[in-house]
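All protein chains of the complex are present and in place, except for one that has been dropped.
And then chain A:
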Amino acid sequence: MRKSFDRHWYAWAMVLPTVIVLGVLVFYPLVQGVWQSFTNLNESNQREEICTKVLGGAETCEPNPDGARFVGLENYVDVLTGQQGHFWLQLSNTLVWTIACVVLHYGIGLTLAVMLNRNFRGRGFYRVALILPWAVPSFVAAFAWRFIFDERFGIINGVLRAVGLDPVAWFEQRWTSLFTAIVANVWLGVPFMMVALLGGLQSINGDLYEAAEMDGATPWQRFVNITLPGLRPVSSTVILLGTIWTFNMFPIIYFVTRGQPAGSTEILVTGAYRAAFEGIRDYSLAATYGVLILSILVVYASVYKRMLAKQGEVF
């Protein structure tokens, strides 16, 4: 060790800035967040004393009657038993939301990628047109979709009325309301999947298809036996990324459904936001949410990685 340091001191020196930056920007907030989740810290009890100034120089300070303290696992018990917030409702919404979005992102993205990978006229135009949603900031898209689904003035209900159907009160029920957010998010997320998979498709050696065709493989057989395995490295990465992104996708839910009706389409991250920034800010509750979200994602990522490893994938 000692010898290695003498010989490679410059390597250590070069790593040091990165370690410091990571420590300040990642580990310190992380540790602090975990610590806060074991306290009852909020905006009104974070100061040790509360001072009141009166004109003329008088200042009276009183010790905060109810300062923040260590409460152990109380926050976790409260959240997981439903005493505070709506964790289980939000978790089930998050799961439905994530699974639906990722499946649709991947399915539609793959279909479009396969279609665009062929030679046809105007291919460049279609590629640009299909990537467009990705260029729109997500909150702008969210506002647009909210208006499209508006119960009275929206285009969708306008079309339904025009063809003689009953308009749907989209935001009146939990599942129809969540559906609107999923549609908006699918619209936003498909281009990324499409581009990533298109890149993957183009890296597959054309000779393989030729050889398969010589052997008399049908298009479906070629798709299943060449395209899908060839895409696996790309797919496994984009699905992992897509899942984590969607799980933590804040603006769509926050701006499209606004948690309506009555908070029943709130997902975990919007729930955490409301705890942290509405009313007297409850830092400890928000930190608890944050730790729980992080734990879920860490467990998911490690299970996913192990599954891939079993299939012989290096990641």
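In the analysis below, contacts are C-beta pairs under 8 Å (C-beta built on N, C-alpha and C of every residue); 3 or more make two chains touch, one makes a residue touch a chain; residues count from 1.
The criterion applied here is as follows: contacts and distances are computed from a predicted model.
Participant: Missing chain's UniProt protein name, "Extracellular solute-binding protein", "succinate dehydrogenase", "Fumarate reductase subunit C" or "Sulfatase"?
Facilitator: The missing chain's protein name, per its UniProt entry, is "Extracellular solute-binding protein".
Participant: Which one, A:V15, A:I99, A:V128 or A:A169, makes contact with the chain that was left out?
Facilitator: Answering carefully, the residue with contact to the hidden chain is A:A169.
Participant: Out of A:H8, A:R47 or A:R161, which residue would touch the omitted chain in the full complex?
Facilitator: Checking the options A:H8, A:R47 or A:R161, the one contacting the hidden chain is A:R47.
Participant: In the whole complex, not just what's shown, which of A:G33, A:P133, A:P233 or A:P261 touches the removed chain?
Facilitator: A:P261
Participant: Across the whole complex, list the residues on chain A that are touched by the chain not included here.
Facilitator: Considering the whole complex, chain A reaches the absent chain at 43-44, 46-47, 50-57, 78, 83-84, 146, 149-153, 169-173, 177, 257-258, 260-263, 274, 277-282.
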